[in-house]
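What follows is a single structure, and I will ask about it in a moment.
Only a single protein chain was left out; the remaining protein chains are all shown in position.
Let's look at subunit A:
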Amino acid sequence: MAQLTLKNIGKSFDGTDVIRDTSLDVKDGELVCLLGPSGSGKSTILRMVGGFETPDRGSILIDGQDVTRIPPEKRPTGMVFQSHALWSHMSVAENIAFGLKLRRMPRRDIQAKVAEALELVGLADYGKRRVWQLSGGQQQRVAIARALVLEPKILLLDEPFASLDQHLREHLREELRDIQRRLGITTLFVTHGQDEALALADRIVVLQGGEIEQVASPDHMYRAPETRFVAGFIGSMNFLACDMRGGRSDHPLFQISAPVNDGPVELAIRPEAITVAPDANASSRVHRTTDYGTHILVDIELEDGTRLKAMCPPSTRLATGEPVGLKASHVAVFRGTEKLADVTPSDTREIEHV
């Protein structure tokens, strides 16, 4: 168990800042996901913690010890790569035992630890196999075992499930979460999959352009995004442009009251916060419905041509072109990148008729 601290770290490549003055604390046994689009700097941060890149500014501390200039082979970190990075000339057991052999551990202890690691990832009988005889999911389990067998203070995972199919990804992330909880190992996990971050993390760090946008628990990140980027990046969000006048939005459908100065704003509404009902007098029409089994996603065209998405129960029956009325149970108000207000209308009226 260990604590990881990033203090004002910065990194540039060829004069371009890829990480700008970033600070983060990861508590003992916590699993933190670094989430962001490509080029946001999440992998660079992970590689700096692992020692594969050196920050130009700031410092990295593990349990209070400054490891900023310590090379990867001497750091108390273990990394799992997206490409598995298993050594094809070695067997599964040899891959896992490699780090232990370098530490000159007695052979019997190595065998016991390798067996324990294989057991932990559910590959107890696979030690003698060559790595190319394994499936992608099994290879990634070996990579996890190889990192864990060295008992690192910090486990680093760089999009470890990105190359696997959806079902396997979901299965493995559950297993990883169980292993991480059981061992209580402090973990930094890089992903660009928001579902992965929401399912795994104790806390999510959303990055954009080398800067932290927001650090929060998954539910807080989803329900109370603090910036427009986070609101749009995590889950789906409908953004509707309008003006605030005298504390009231002038959007023809969603007229909300909020203590916001006059000026242009965007109303942000989650698809599941919108209730759709057939209404012959409404100006909004159903453009398309997509049945996902668990819910129906309705694409609605507003009078001004704007499209928005609404998530409806599977029993919903709406025809293309059918006029519908809309209600919103929660609206966030953004101006530029900044959030100005969260509005939960107490009276979820049929706004269409207001």
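Here are a few things to note about the model shown:
Following the convention adopted for this analysis, a contact is a pair of C-beta atoms (placed from the backbone, for glycine too) under 8 Å apart; a residue touches a chain by one contact, two chains touch by 3 or more; residues count from 1.
By our rule, contacts and distances are computed from a predicted model.
Missing chain, UniProt name from the options "Asp23/Gls24 family envelope stress response protein", "Molybdopterin-dependent oxidoreductase", "Acyl carrier protein" or "ABC-type spermidine/putrescine transport system, permease component I": "ABC-type spermidine/putrescine transport system, permease component I".
Between the chain not shown and the residues A:Ala147, A:Val298 or A:Met311, the one that touches is A:Ala147.
From the options A:Gly78, A:Gly210 or A:Pro225, the residue with contact to the chain not on display is A:Gly78. Within subunit A, the residues in touch with the undisplayed chain are 50-52, 71-74, 77-79, 81-83, 85-89, 98-99, 102-103, 130, 132, 143, 146-147, 150.
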